[in-house]
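Here the complex is missing a single protein chain, while all its other protein chains stay put.
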Amino acid sequence: MQSFQFYSPNYLEDALKYIADRKQTCRTLAGGTDLIPMLKKEEIRPDYLLNINEVGELKGVEDLDNQVRIGATTTFTEMIESETLNRFFPLLVNAAASVGGPQIRNRGTIGGNVITNGPCADVLPGIVALDGQLELQSKQDGRRLVSVADVLVTAYETSIRSDELLTGILIQKPVQGTKSGFEKLGRRNAMAKARLNLSIALRQDPNGTISAVSIVPGAVMPVAVRMNDVESMLLGRKPTPVLIQAAADKLVEVVVNTAGIRWSSEYKVPVLKNIFKRVMWRVLAEDPQ
Amino acid sequence: MKKRGIGIGSMFYGIGYGFSRQDIGAATVEICEDGSVIVRSGEVDYGQGSDTIFCQIIAEELGVDYAEIKLITADTLTTPNAGPTSASRVTYVTGKAMMKAATEVRETMREVAEEKLGMQDLMFANGQVFSMSHPEKNISFARLAKATHLAGRSVVATAWQDITTKDVDPETGQGDAYSTYAWASQIAVVEVDTETGKIEVLRVVAAHDVGKAINPKNVEAQIEGGVATGLGYALEEQILINKGIVQNTTLSEYMVPTSMDVPVIESHIVEVPALEGPYGAKGVGEPALIPTAPAILNAIANAVGVRVTALPANLENLHRLIREQENNNKDKS
Amino acid sequence: MTETIGKTKLTFTVNGRETEVLVDPSWTLLRVLRESLGLTGTKRGCEEGDCGLCTVIMEDRAVDSCLVMALQAQGKTVETIEGMGHEHALHPLQKAFIEEGAVQCGFCTPGMIMSSEALLRQNTHPTVEEIKVGLSGNLCRCTGYTKIFKAVAKGSESGGRL
Partner (left out) sequence: MNIDEFSCVGKSVPKVDALSKVLGTARYAEDIKMSNMLYGKVLRAGVPHAVIEELDVSSARAMGGVACVLTARDVPGINRYGIAFADHYALAEDKVRYAGDPVALVAAETEEIAAEAIKAIKVKYRLLPVVSDLHEALAEGADRVHDERENLILHSKTRKGNIQEGFRKADVIVEETYTTQTVDHVYMETESGVAHIDETGMLVIQSANQCPFRDRRQVAMVLGIRENQVRVIKAVTGGAFGGKDDVTVEVHLALLAMATKRPVRLVMSREESLVSQSKRHPIEIWSRWGATKEGKLCAMEGRVYGDSGPYIGLGAFVVKKCGIHLSGPYYIPNLKVDSYSVYTNNTFNSAMRGFGVTQAAVAHESQIDRLASKLGINPLRFRLINALDVGLTNATGQKCDESVGIKPTLEILRQVVLKDPELKNMWEDLD
């Protein structure tokens, strides 16, 4: 691969200054599981490489008052092992556990999953489903918070500026009684890109009425996005087979309308329906936390 | 819905090249003065375990510890041509050459020992040469080696094993195509997710006739590896070619089974001796994987009633067949 | 740490030994181990994290050394197969791999052993399912994994739970 200058600061301030001065010619190295292969194939040829793994402020899961902050360079393994995430967001833990194999999970980071914004991302749809906010920092503007859904432009592209660093992901702690489900379908049981995945979070009233729901399918859309039309069908209603079937039909209608009919639709459309139905029923059958 | 099914696959496999292709094995055994042993053979061990099996055969014939044997293989300057490692032929052909070469050296040494000990009923075992009727009449293999050297007798023997067959008749294909055959059957248990087309292979039980298992654990290892390859063949592996161009050029796109895809594999070894093989042994390398894919395909048919006729039985192919079947059933009802 | 241009000094601990080596920023840890330090027990595979052949332990975790830039190892602890055991003092996993017949062509073996060791450091009594997960980033084409599972179980304190 083409050589570059390598910078590995310990402090956020230094990192922000470094990219502010270099912008487009600099790439940020987090887990490296996507970036390093791209460097090797010379799909990207940066002049500067900023290693952010040594920046303390970017690491780890913090339990704040109403929310949880996941540092951008928190690895998938660290997510799986985090008590806080297991308690509040099992959806993210399950999604992180479905990534690659142990070596990839030991290096790959939640921040990288967001920034790469690959259509087959496993954790990103969960963050979208949980209405995560991104903590972005730059030398110029300091810290700003944006909804994750707002920065996902299209596959492999975000609106995060080149002088900005994703420093953390903030997620509101779920309201009591929130349940979630995740399923990934791959061509094999490990080291597989998602053929499809699905992240669902929902809450029911004591009488069973769905009072909150969030649905994000993965690997079918250019970017992960909540299925608002499907969610509104379900909101305020009690789940019945007819309702869930109608929601499943709506889900694939939205997907096909957005993503278009591609060669894989013949398979993915019916299978997404099936997976949606079974994840929904599984989540509905679960006792709330 | 998840549905389980059971299936069986059987096979026979002509060991060696067959139909008149040259099929030879060779080995040279040399005894050092201290009784240690050097064996040279052009045969290749690329992981399947033939080096170990050769050492076992030599050790058996000479009655020495297999760790005493230094094996030099697969070097065109220093080892005799033993043919390729392929066609599940190595144990059967070169294994036999090993046995022959060791026997020849041992018989020379026996003559020396008979003279020294004055006994005829000699046995080579545990690094000793002794009379079976009078075990107190004995000599260590090392001392006998020295004595054989001093007696000016040959301590080197090269043996050749040729199993080249006749060709089959070009018009009828009739003839004795192979020197011997291996036989095997395997049972697979699968679970099919009818909603996604995903298949889990839950169990494989394999029974293989290997003639004689020279190293049973190694036979199992061959079977287990073969089953995993057969599983990948049945379910997922496929080089995608579009107008002559390979489309999947990485191991994330060409997917071989991982540790999480391979089930518990139970092996059963059957030993129906082959006349020409060492101790009756014949090959298992290729037979190990051949029955797996058919067993899985038959198990799928047993589970969900659809027959995959175009491999692989991947998510899309299986899901399509299941849906076609559902539609057919609807049409009928 | 300062910005580096051209070859620069990498200081890290390899198999318990403080090691200094000049590296280009574009080199991977794999390259430094194999080419600069001659630690060829770590195998080069797909170069993109798909096979696990190049697995080493960094800071107690299994990593694909092809997916770690050399300078990311600055100040870190790296362990390779060469640090596991010696001919007359084999590591329990090495011994178990031999005894269980878990080695065939051997090309995956160093990476497999490093992943097994990393697994056992996190989980001293893994079940078969946990072993399968722990080794799922290491491909093997010869063994069908079965004997490797047995070797890991044997090499662990749980010995013979399989």
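First chain written, first letter: the chains are A, B and C, and each begins at residue 1.
Simple rule for what comes next: a residue touches a chain if its C-beta (ideal position, glycine included) is under 8 Å from a C-beta of that chain, and two chains touch if they have at least 3 such contacts.
Here the structure is a predicted model, which means the values were calculated and not measured.
When the full complex is examined, the chain removed from view is found to touch B, C.
From the options C:8, C:28, C:74 or C:104, the residue with contact to the chain not on display is C:104.
With the whole complex as reference, residues 4-14, 17-19, 21, 42, 44-47, 49, 51-52, 55-57, 59-60, 63, 66-67, 71, 73-77, 81, 83-87, 123, 125-126, 132, 168, 170-178, 180-187, 189, 205, 207-209, 211-218, 226, 229-230, 232-233, 237-239, 241, 243-246, 248-251, 254, 256, 266, 268, 270, 272-275, 277-280, 282, 285-286, 289-291, 293-295, 297-298, 301-302, 307, 309-312 of subunit B touch the missing chain.
Residues of subunit C that touch the chain left out of view are 38-47, 50-51, 53, 80-82, 84-87, 90, 94, 97-99, 101, 103-110, 113, 139-142.
We adopt the following convention: only the chains that are shown with their structure count from here on.
When chain centres are set by their Cα atoms, the one at the greatest distance from subunit A is B.
Centre-to-centre spacing of subunit A and subunit B amounts to 48 Å, using the average Cα coordinate of each chain.
Rounded to whole angstrom units, the spacing between the C-alpha centres of subunit B and subunit C is 30.
Of all residues in subunit C, those that touch two or more other chains are 48, 50, 133, 135-139. Within subunit A, residues 101, 189-191 each touch two or more of the remaining chains. The touching residues of subunit C, counted against subunit B in their complex, run 46, 48, 50-51, 101, 104-107, 131-133, 135-149. Contact residues on subunit C toward subunit A in their complex (touch as defined above): 1, 3-6, 8, 24-26, 28, 47-50, 52, 55, 61-64, 66-69, 71-72, 74, 115, 118-119, 133-139.
The touching residues of subunit B, counted against subunit A in their complex, run 195-198, 236, 252, 255, 257-261, 314-316, 319-320, 323.
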